[in-house]
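With one protein chain withheld, the remaining protein chains of the complex are depicted in position.
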Amino acid sequence: MSVKIILFGKLADIAGSSVSVDNVPDTNSLVDSLNKRYPELATTKYVIAVDKQVINENTVLNKKSMVALLPPFSGG
Amino acid sequence: MSVKIILFGKLADIAGSSVSVDNVPDTNSLVDSLNKRYPELATTKYVIAVDKQVINENTVLNKKSMVALLPPFSGG
Amino acid sequence: MKERKPKNIFVQGPIASSFIADSIQKHSSKTDIGGHSIFLGQVRADKIDGKEVASIEYTAYEDMALEKMYTIREDIFAKYDLTCMHVYHSLGNVKAGEISLFVFTSSAHRKAAIDACEETVERLKAELPVWGKELLTDETYHWKENK
Partner (left out) sequence: MKERKPKNIFVQGPIASSFIADSIQKHSSKTDIGGHSIFLGQVRADKIDGKEVASIEYTAYEDMALEKMYTIREDIFAKYDLTCMHVYHSLGNVKAGEISLFVFTSSAHRKAAIDACEETVERLKAELPVWGKELLTDETYHWKENK
C-alpha cells in the first residue's frame, strides 16, 4: 500500500512538500521508511497528523489516510 | 476662613458644581457644615480630594486648599 | 518636582475607528514591537427601569485625572517591558454603540502588552475621577457607577 504524505516548513525544505511512501501499514513504519530516505528528518522535530488530527502513538494507515508532517508551529 | 470646594457628578446635582464654605479649619468640619446646608449630601456616597489627593482621615485646610467632592467613579 | 508634564488623555466626543486605525498605523515604523493589545470601551444601550441608555455624557476632574493617569503610566512602565502606551477617554456626549475609551499597549512580546493593557484598564476605571451620566430615552438620566 502506498501512502501520500504532505510536509510543511523546514520539513518541506528537506524532503519536498509531498512524498509518496510504499508499504507502510502504520505511522511507525512510515517514519522508519522516511528516515532511511531522508536521514535529516530523523534529527528534525515534528509531529504527525493523520486526517488532520495530531497523533501521539502508532496509528494504522490506509490508502485514504491524509498524513502530514508538521514542524513546530510559528503562527501569530 | 472660607474654603471653596468643587463638586462633580451627582453631588453637583445636589449642591451645584462649586460652593464656598466659611469657618472650616478641617475636612470634618467642612462635611458637618455641608450636611447642614445640603441634607441630601449626608446620605450620598463620595470621597474627598484635597489638592488632588483622595484623603482617608480628617485633614487640615487652608485658604489655598483645593477641595473636591467626588462621587463613585464611572469612567471607561 | 515632576519633570514630565502629564499627557492629556481626554478627547471631546466619541473615539472614531479611523483615529484608532491611525494610531495602529503609526506603530509600523517601530519594528521592535511584536504585539499590541487594545481595549475599547463602548457605550451600552442598557435597560434601566424599562428605559434605555441613549448616550453617556462624560465629565471629569481633569487636573486630578491627568495626574492619576501619569502615576498609573509610570507604575505600568516600571512593571512591564513596554515599548509604548496610549490612553484616550471621551468627554461630553458619546452615543450607545460609540467608543469612549481606547487603551493601547505595545511590547516586543505579547505577554507584557496584554497584561499591561488589562491592568491599565482596571486601574483607570478604579482611580480616574471621571463620571458618566447615562441619558435615557425618556430624557431622564442616571449616574453610572463602575463595579
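Per-chain residue numbering starts at 1, and chain names A, B and C are given in the order in which the chains are listed.
As a convention for this text, contacts are C-beta pairs under 8 Å (C-beta built on N, C-alpha and C of every residue); 3 or more make two chains touch, one makes a residue touch a chain.
These figures come from a predicted structure and were not determined experimentally.
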Visible contact partners (per top-of-document touch definition) of the missing chain: A, C
Of C:Ile99, C:Ala112 or C:Leu128, the residue in touch with the unshown chain: C:Ile99
Given C:Ser17, C:Thr71 or C:Thr140, the one touching the chain that is not displayed: C:Ser17
Where the missing chain touches chain A, by residue: 6, 8-10, 49, 52, 68, 70-76
Where the missing chain touches chain C, by residue: 17-18, 20-22, 24-25, 27-45, 96-99, 106, 108, 110, 113-114, 117-118, 121
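Keep in mind that, in the parts below, only the chains that are shown with their structure count from here on.
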Chain A and chain C, separation of their C-alpha mean positions in angstrom: 49
Chain centre separation (chain A, chain B; CA means) in Å: 73
Cα-centroid distance, chain B relative to chain C, in whole angstrom: 27
